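Removed from the display is one protein chain of the complex; every other protein chain stays in position.
To keep things simple, chains are lettered A, B and C as they appear, and every chain counts its residues starting from 1.
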């Protein structure tokens, strides 16, 4: 109990908790769950964008997209590393993902149907991710906070890139502009859902807030995102697909229409358009690569033996 | 020896030899080799054309091409059936193909690079095949002769279709016409090689001629083909890629330049541009389908048992 | 822009949806060419592919007449983007193994056979005529795919596992077969179209009967995917179209 009090005092004093420090088991569990989910999201998130690398419409875009997807893999790797400081191995986390026991962001269960989706993902999905992640740069757990600082820097680069794709399309010909509007239509609501259920229904907020893992509520972050994004949509000349959207002079906020939480629930439950495809692909990749990992292990063993003999 | 003389007399009298008739072992072996090679050619020949089914430029062409490749498979099947009347099972023949012990027509070791190649194959490859095959309709072995009658009928339909593709391209825009000329450039010489080595170097002609399996020499058939094809090329407005080609008023034949028999030798030896690819694909198909054939066998077994129990 | 803009009326849209189903499934079957597990099956898969491509051509041609904007069958097939395609998600699913292809064919044919039979009574004489031909073809597809599903389901352990997995994988795409929307209702009301809801019992009975012989069970009805009729496809269709349309997109306006 003393330990617990001391721990909370450090949190309250905005001190960083480090891997070797004492921490409550629930704090550790919450962090492992959140960080690994976050890592899984980066890895699964490679798929919808990866779907357009071979079809990117210019070499510049192709290179930028490949680099972006590579960054996501990098984010996944250092997030797994951050989670490993809490005593759980990457393999274990990946197994949980493949077994369907660990979650990843529901947004990646939507398909990328046109090139404009690549713009929309950068602009909206990365934009929403950044809103979620900026406060995490001040998260009480040191390794996670430091990982997030790096992630956020790269994400905002991606976000600008995505917006620039949208801008190019919106200044392009009629077909391109239509493509951009269509992408906004399909991604807008799923992006609002990225912030999670409304505060009235959220489960994890309380403890996470006390531990300074979470610093804003879902609804607060969602509002921030909307306020930042709506003017950008207008600048692009696009229509946000929410007939109830209106600017509230008094609060200075954009007020949105009702979110279809039933859709969110279904996607979380595994029924999104691409859940099965994403998991199958990840599983297939693991399976196809098994012989390579085995060969690498066998070779490392041989090398070790050879060095021992040589020594 | 009596039997042999009687056999040769029947041949000389243009009688058909049927499966249950006595025949010399060498006759049987020659036929099995030739018919199975022919069957393998039909099956392997599905690949270069199959390569363009998903990319055919109109629905009419797509349907026609799919139907054509299907016909080839059909030819393969009844040629295997004709060979089976000589006491060799289809599986055995296919095993020989997969083991690299049986040959197929060298022409199918060239790649189809553009849509015009589909036209060129129909026009030239099928055209050459027909030249080879029409005399086989009068082959001394009944089942083979009857199979060839059917094959030839369908082949000449394919040949007209191929020519019509070329005609459409040659009447089309500059890009299309260029495509057509390019295809002729690449297919012309390999097609001349389809008739086999020059008579001066051919091994099988003698016995096959005596047995009325073969009725014309390689060079005779090649000349027939050239005489029929060159005016068609001119009608299309295409240039035959043989600078030495010229019409000989005296003989009424088109005289061609020297054929690069080294290329032919290499392709026969397995070094054509696609030999490895064609065999690998056939092997892969066999391997991928193994579980299906096994399931079909297992089911048939079960059904047999069930019927026995019911009876 | 090499794409056309379709002037959508309920009839045009209704016909295009069926045409797209047929073309996309026919294209998928044609991808098997040269890769079938037995040579006899090369013939059968090509046959079914040809039937479907034929249906697509007749339907596209009719859509062009109904639209009266001068679009022929190839304009619809080769010059519409992924988002303008209106086929069921079921038919665009990749071939997978032979079990998946045959289960997909069964699920579709068990629907399409009674569908076209009913459409023979359409108040639209062109559709009724197309239906008369298509019904015969789909009856064969149903028979053929059912035979294979039974054989694979009741074959070896391996084939049974694959067939069960294919069924589970494709099941969520079957809900869409029976959807109707504003457009379809208008066509149903006017007697042009049949109400797919009336086909559901037949479809279910056929499947139960086939799967029973295959020693497999119809999956429980869970969440159903949809979107194809509105042009919201899976990620697979775009790749199919990139290949299908490449040449017409590269040399537009040519005669082939």
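Remarks
Convention: a contact is a pair of C-beta atoms (placed from the backbone, for glycine too) under 8 Å apart; a residue touches a chain by one contact, two chains touch by 3 or more.
Being a predicted model, the structure only gives us computed values, none of them experimental.
Across B:113, B:207 or B:259, the residue that sits in touch with the chain not pictured is B:113.
In the full complex, chain B touches the omitted chain through residues 48, 51, 55, 111-114, 173-175, 182, 186, 266, 269, 271, 273-274, 276-277. Residues of chain A that touch the chain left out of view are 43, 46-47, 50, 53-63, 66-67, 69-70, 73-74, 76-77, 115, 168, 171-173, 175-176, 281, 285, 288-296, 298-299, 302.
Where chain C meets the chain that is not shown, the touching residues are 1-3, 81, 239, 242-243, 245-246, 249-252.
We take it that only the chains that are shown with their structure count from here on.
Of all the chains shown, the one with its CA centroid nearest the global CA centroid is C. The distance from the centre of chain A to the centre of chain B, each centre being the mean of the chain's C-alpha atoms, comes to 57 Å.
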